[in-house]
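Since the structure comes first, as structure tokens, the remarks are kept for the end.
Apart from one protein chain that is not included, each protein chain of the complex appears where it belongs.
Letters A, B and C name the chains as they come in the text, with residue numbers starting at 1 for each one.
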Amino acid sequence: MGADKNGNSRSTPMTMIQALRSAMDVMLERDANVVVFGEDVGYFGGVFRCTEGLQQKYGKSRVFDTPISEGGIVGAAVGMGAYGLRPVVEIQFADYFYPASDQIVSEAARLRYRSAGEFIAPITIRMPCGGGIYGGQTHSQSPEALFTHVCGLRTVMPSNPYDAKGLLIASIENDDPVIFLEPKRIYNGPFDGHHDKPMVPWSKHPFSEVPEGYYTVPLESAAVYRPGAAVTVLTYGTMVYVSEAAARESGIDAEIIDLRSLWPLDLETIVNSVKKTGRCVVVHEATRTSGFGAELAALVQEHCFYHLEAPIERVTGWDTPYPHAQEWAYFPGPDRVSAAYRRALET
Amino acid sequence: MGADKNGNSRSTPMTMIQALRSAMDVMLERDANVVVFGEDVGYFGGVFRCTEGLQQKYGKSRVFDTPISEGGIVGAAVGMGAYGLRPVVEIQFADYFYPASDQIVSEAARLRYRSAGEFIAPITIRMPCGGGIYGGQTHSQSPEALFTHVCGLRTVMPSNPYDAKGLLIASIENDDPVIFLEPKRIYNGPFDGHHDKPMVPWSKHPFSEVPEGYYTVPLESAAVYRPGAAVTVLTYGTMVYVSEAAARESGIDAEIIDLRSLWPLDLETIVNSVKKTGRCVVVHEATRTSGFGAELAALVQEHCFYHLEAPIERVTGWDTPYPHAQEWAYFPGPDRVSAAYRRALET
Amino acid sequence: MSHDEPLRLHIPEPTGRPGQHTDFSYLHLSPAGEVQRPAVDCQPAETSDLAFALIRVLDDDGRALGPWAPQIAPERVRAGMRAMMKTRIFDARMMIAQRQKKISFYMTSLGEEAIGTAHALALEEGDMCFPTYRQESLLMAREVPLVDLICQLLSNERDPLKGRQLPVMYSVRKAGFFSISGNLATQVIQAVGWGMASAIKGDTKIASGWIGDGATAEADFHNALVFAHVYQAPVIINVVNNQWAISTFQAIAGGEGTTFAARGVGSGIASLRVDGNDFLAVYAASRWAAERARSNLGPTLIEWVTYRAGAHSTSDDPSKYRPADDWAHFPLGDPIARLKQHLIGIGAWSEKEHEDTQKQLEAELAAAQKEAESYGSLADGHVHSAASMFEDVYKDMPEHLRRQRQQLGV
Partner (left out) sequence: MSHDEPLRLHIPEPTGRPGQHTDFSYLHLSPAGEVQRPAVDCQPAETSDLAFALIRVLDDDGRALGPWAPQIAPERVRAGMRAMMKTRIFDARMMIAQRQKKISFYMTSLGEEAIGTAHALALEEGDMCFPTYRQESLLMAREVPLVDLICQLLSNERDPLKGRQLPVMYSVRKAGFFSISGNLATQVIQAVGWGMASAIKGDTKIASGWIGDGATAEADFHNALVFAHVYQAPVIINVVNNQWAISTFQAIAGGEGTTFAARGVGSGIASLRVDGNDFLAVYAASRWAAERARSNLGPTLIEWVTYRAGAHSTSDDPSKYRPADDWAHFPLGDPIARLKQHLIGIGAWSEKEHEDTQKQLEAELAAAQKEAESYGSLADGHVHSAASMFEDVYKDMPEHLRRQRQQLGV
């Protein structure tokens, strides 16, 4: 994947953060209607540095700081979208999107429908999500299922720098509102759940080769991250690497599907795989009950019932707030995933 | 069920509205810490009249009107709960809970946990939900799945006057925050989805016999609304009657389970039934994707995989906003439910 | 000041309940012509006293007085008069249609017609309004085709919104009228965002956001004030204080002992409190605010003092919570009657012309209604197809919606 599909051949190793910044840079350059804003994203460049340097390059009215008001940020973005801009906004942590719920659900997601297409909300809402950084319950959440239940929204979560940039560009160009979740634990390197091992930087990973220019990774398309024959693993974000580690450590030939777009979903890739393996494990970091894994399990049994040889397993965060000190007992690490693979194969 | 388990023998036929009002009346009387407030609930008695007469009876500082601010209503309730009161608040329509999301999810649901039990939020949040009244997209939603995903919350939905009163009293007495969803289409009579037929009043239904005094219906307990052998139907609220009509009309001997408490759930009753019938249909009015039906389907296949003889079917609202004019094409009526029963039995 | 006295909760009450007469002295009216008119480029703090006074132009005899009396051609005022009358007739007819069950739901703007009408005349083409459900007068002033509106109300096959929205939740982009949300208060911060976008692009268009007294309690109103102030957005924030929010009096929304305009000043926004039943005052204040916004001088908040003369909606019965004849005693009167008196006074109108206009508008509306009804209604099932229900959820219909549409068999 070091080469660019769109013919742009210059690639550089990038972290997720650099790739995301590059996506915004490319789009700010290409489209005068793209604007970037959020808490601390202007002068300072974002608490995770994703927008560093962009204000200097594109000026204060294209990239700017906002008041600490997630509802205001999204509400203003909806109005700008109605005008004709393409706002790309940052919610500092996914845990803080709640004050924007009404603007996301009742406004952005429904605007095209309720106005029969007169007004649209082509906005991209970036938010770092997930745990593994000792952030405690308000810096660790993965609220994707609260978005996938809302019709009219697209929900996307990349797992590597190449996809991060390509999916973010695709999201910015998309005319629907997109919730763009960034698993912050892998901002600087793929993380396989072994928190006691030294961090691996992105530069060691092939998907960190990122074209410098414009390209997209299409929405609604999953990637087979690791082909395999024994069991289908449906996952996304950080859990792709945890699932891979579990395959390595358990010796089980798992086919790991990185969903990338959570909703709308690439169901075909999923169904083809499960029909092949007959077994399915869903892995996500969010709490279990009514998590996105529930929808995946429901869909798989609907579409592959007669191919399934074992119950679909779900490996997820527990149904508790994300604790600070017990982080690794909470995090669904490789051991728990391996155990699920084994259970799926037991019968 | 005309008799009261708690030895209180005087019963009267009540509508859902009367039963809910009676529950609040009983609790305002019994517990000086119970307070009732919300938009238009004070002087006027609520747009659905659920609190009619209560302000007059208990005074303005026990039952009062609030500013139109769902976030303020729930936020104030959390503070009152921390003081030691038991607030029972009304969100005028479930569609309007979004401004209160942060107070519900980040505050009420997590307060006990984050303070290790020092502070609690024993609040009950009532909200009319569901369609069938030509309310359009902002007076028809069933957002239960957005609550069942949030650990720390209890989510309850009664389907008849007896349960409505007993569950509401149990919710008010419960020390956890409870989301109490009231299917407004059945406020005045059970509705089986045949919108073109005359409305049936509650007085014709046995569960409208409601004891006048105190009693509870326990949380976390489902009811087998209609015993049957052919297929297990998991449902709640208005859909109980639609599912019943479908059983009648299709001639299929469905076992209809009225969940009553959506989360935490009475899994045992569900598993026992599915193990018996080997087939399962989930019916709800909310949009399908990541709806609560997904969790039910996931749980059932986890716990009953080897007993299942057909894929679990989901009959739900479509993944669109609730339209005004196409209400009955949207509403999952008896025909769609019957068809699902048949599909579940086909194999 | 003993500390041993128990605390008690204060619950605001209106000054009149059914069977009583409301004491309207809480409104603190200023006489017509008395309030100063600061320069358009004044500092927000210079409007502090305007937020507590009441800008009025028309006195009890219909004379236009004081510094706020606008420069406006009589022809424009006559157009405004027609639009107000049209709004009132429209509302009255649609109420009847609702009672006849031709339309499923309705909300009138009775008594508030001057506000949207004069405001629309004070804006320019291309400016965008973000209205609530009670600004049909904006549409009348902008001469939106009546048939389209009535088809929306009938939810019929020609409803431009494809039957998706409750009646009155219009969306008319070409008339600068943003899609109405059923969720209160969301649109004002959107108006601010729209205005910010106009400023980002170096455009000259401004936005105008609308909100009711009751809805100002929603947190989104705060977002609008904060963003408008911080970015000095070219926007007018209109608070229509019609004294009621369904059954709750404006004091329950925070109007007791202060004004909604005062909120604006506190947030660093120039703010005016204006007689909303005085067409000329509405026009003048709107012009002032529009000029300010368009000249890069920032936002203005205007509290329009008026009265919701009718029920909240066709689902409501106000005699349950307020005196039945309350409007008759409201000191700011009827906007149509007041402008009529003024126009006749300056010789630009007559009783005859009024009657003729009334008849002509009645006829125009009857014709429009007839045509619209010929396209069916929700009641008779002539609505957009069930298949159309799956469109516009996304720009392109995803697989799962195609599957669902198929399942429905449409």
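The rule is short, and it goes like this: a contact is a pair of C-beta atoms (placed from the backbone, for glycine too) under 8 Å apart; a residue touches a chain by one contact, two chains touch by 3 or more.
In this text the structure is predicted, and so the values were computed from the model without any measurement.
From the options C:36, C:258 or C:350, the residue with contact to the unseen chain in the full assembly is C:258. Per the touch definition above, the residue from B:54, B:78 or B:186 contacting the chain not shown is B:78.
Checked against the hidden chain, the listed residues C:90, C:133 or C:221 yield one contact partner: C:221.
The chain omitted from view is touched by exactly one of B:35, B:246, B:296 or B:345, namely B:35. Where chain B meets the omitted chain, the residues involved are 35, 61-62, 66-67, 69, 71-72, 75-85, 99, 102-103, 106-107, 111-120, 151-152, 154, 174-176, 220, 264-265, 267.
For chain A, the list of residues touching the undisplayed chain reads 39-40, 42-44, 47, 60-61, 64-72, 95-96, 98-99, 134-139, 288-289, 318-321, 323-326, 329-330.
Panel shows chain C; residues 1-12, 40-41, 43-45, 48, 51-52, 124, 196, 198-200, 202-204, 206, 217, 219-223, 225-226, 229-234, 251-254, 256-258, 262-268, 291, 294-296, 298 of it touch the chain omitted from the view.
The definition used in the following text is that only the chains that are shown with their structure count from here on.
The distance from the centre of chain A to the centre of chain C, with each centre set as the mean of the Cα atoms, comes to 41 Å. Centre-to-centre spacing of chain B and chain C amounts to 36 Å, using the average Cα coordinate of each chain. Among the residues of chain B, those touching two or more other chains are numbered 71, 95, 98-99, 137-138, 289, 319-321.
Along chain C, residues 162, 164-165, 169, 181-183, 219-220, 393, 400 each make contact with two or more other chains.
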